[in-house]
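For this depiction, one protein chain was excluded, whereas all remaining protein chains were kept in their positions.
Up next, subunit A:
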């Protein structure tokens, strides 16, 4: 099975960030506290399913699904 990403999470599901598939995007995401090893939880999805709201390092981060797809998680 291919790598899962944050975009595949269901609401309320938790996961641990493993790595990033996009270097440039990872710079922005790292600064916002999306670190390898950090636990994330999908809080909510905007109507139409995109962007999504992620609970990460103690706050709520909104990001697009395409951006979330670059955050790879443990299976």
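Operating definition for what follows: a contact is a pair of C-beta atoms (placed from the backbone, for glycine too) under 8 Å apart; a residue touches a chain by one contact, two chains touch by 3 or more; residues count from 1.
Everything that follows uses one rule, which is that contacts and distances are computed from a predicted model.
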Name the absent chain by its UniProt protein name; which of "Cbb3-type cytochrome c oxidase subunit", "Ferrous iron transport protein B", "Pyruvate dehydrogenase E1 component subunit alpha" or "Sulfur oxidation protein SoxZ" is it?
"Ferrous iron transport protein B"
Tell me, which residues in subunit A touch the chain that this view leaves out?
23-33, 35-36, 43-51, 53, 57-64, 67
